[in-house]
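Sending over a structure as structure tokens; questions will come in a sec.
A single protein chain has been omitted from the complex, and every remaining protein chain is retained in its original position.
Labels A, B and C are assigned to the chains in the order they are written; within every chain, residues are numbered from 1.
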């Protein structure tokens, strides 16, 4: 059964920046922080090392960066859902602007993931695309205007609120990840508290820092702080 | 201003089967039938001959088979919306399985079409894809399982009803075109009366017939008959 | 029969910058210059207006910006070679970085063009890609590093010579178009005389100028001057 994600969650997404030892160290650190701060952390890696990450970091939600909507059979060079599942992969990103999918491919792949209980984290680049993706009912939607990727510029509270409303109205069970321009612990805190996101995450905000492990720790502390404040305000 | 489409409408879609004189004859026949039976007929053609079709068949809704969501500027080899508009093109197909678009491209292109008041006829290949497309609010959705294209097999009443319901609930102003396997005048009549479609249309059901002009005329008579029955039943 | 291109030739490529009246004026000017300076000029336009350009500018080599390698039949939204031919299109660009083709698509399309005697102008973005394209024996290869498109920076004499040598050795009958960063009449002259190109051309070097018609005329004068010098040096 798919695990139930606790909010706010965090995504560590090293894309193609890291591999081998550097990925292991980041994953092991994230694993330790997931336990210490009791936060659900998704961790992506190159497909070739997902099985190893699963062994080394058992508390992370090991996540593919892409998956294809195929069934076992043909599909040379494709990423087979069943094979990911076999090695403990629990989630997959889909439709990132650097790996854009056709509407038909995305619909098929979200369907296959649901069959296999693999969580889907689907990227959308505009308000109109957010609506289309929400209508497919993925587990998580990433609301990130493509032109801001890697820029360190956040998408702004109004864009966060607009896309948030679209998702809530079309697919209330889908969680919202606001991830554009998250480069500091403060950005992490703001995406949750001011942007109202269910989760956030970073790539260059971690891997391009002088000390990626320390940058990650600060972000996890920030998200735990946001979580504690939300709970406290609810408690009152 | 975009013209208001009257139901039931019909689409003549010769894809890449015809060009030149053969297209002219089919377009001129369709133009004559549109007037005689008072039916809104969309007519597609190769981009290179859309301007000529517009001149020869002024009562048709001249329709591109694809358009790109670009603005004037770069875009080598792309189909510029403004250029189509300039030559009287009033509508465009998008996301046909033979020209699949990414979610981002389709969202952008539906947006550009709306700005220029070009009608969008967007194809969807499954129930999940139909939902995603409906969330973008095109003018018309084509509900046609890809595996049936060109087979002469219709998609069945239950698939027609399921996709119809999806569109009505997510985008009530969007019209539904049921077009799979329409090869006879009877299929045309059934898609409207039994399938509940707002419109229908054909490719090989016309161009692969021995006498395409006669096949077209029978289909237009069938759709006019369906229209008259619907109006009569409402009148009662 | 395909016409024999005389060197040096010139390509006016407005991409998606222009349409309608502005394209007509540029095409009519190019037509007049082709006659006055006795230069072979390729002229591209949006597919929807190629037929009109052919009528208005009979001395130009009317050129599509893209074509698909299909045969009449299916191919929704595709550009059918036979349809282009029908309206007097004599050449087509292929594989521009803004409309990249797979190896299989490009091989098929160059083959279809040869069958129909449509000239092929194929873009290549690096020395390795130039070799691959040369092995398909198109009529013309465009050697233009993609990162320089639209920058006004030329690719440099050494890149021009390297790619020129690759083409000469693999496909001696293929002409070479050096087109990166051609923004002035001087660049035109230099591409021919110093770069050794068989032809050159421009997009933003014309359409982004305050007076595109004047900019075009200066470039055609420059290419005629280059031609005259080459002929004089041969005559001696």
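Everything below uses one rule, namely that a residue touches a chain if its C-beta (ideal position, glycine included) is under 8 Å from a C-beta of that chain, and two chains touch if they have at least 3 such contacts.
Just so it is clear, the model here is predicted, and its values are computed rather than measured.
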Chains in view touching the one left out
A, C
The one residue from C:146, C:193, C:213 or C:230 touching the chain left out of view is C:146
Kindly state which of the options C:16, C:95 or C:200 is in contact with the chain not pictured.
C:95
For the chain left off this view, which of A:72, A:172 or A:235 is in contact with it?
A:72
Which parts of chain C are in contact with the chain that was left out?
95, 97, 100-108, 110-111, 124-126, 128-129, 131-136, 146, 170
Tell me, which residues in chain A touch the chain that this view leaves out?
13, 15-20, 46-52, 64-66, 70, 72-80, 82-84, 86-87, 89, 93, 96-99, 150
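FYI, only the chains that are shown with their structure count from here on.
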Which chain, with its centre taken as the mean C-alpha position, is closest to the global C-alpha centre?
B
Could you state the distance in Å from the CA-based centre of chain B to that of chain C?
35
Between chain A and chain C, tell me the centre distance in angstrom, where each centre is the average of that chain's C-alpha atoms.
45
When the centre of a chain is set as the mean of its C-alpha atoms, what distance in Å lies between chain A and chain B?
38
By the touch definition above, chain B meets two or more other chains at residues 97
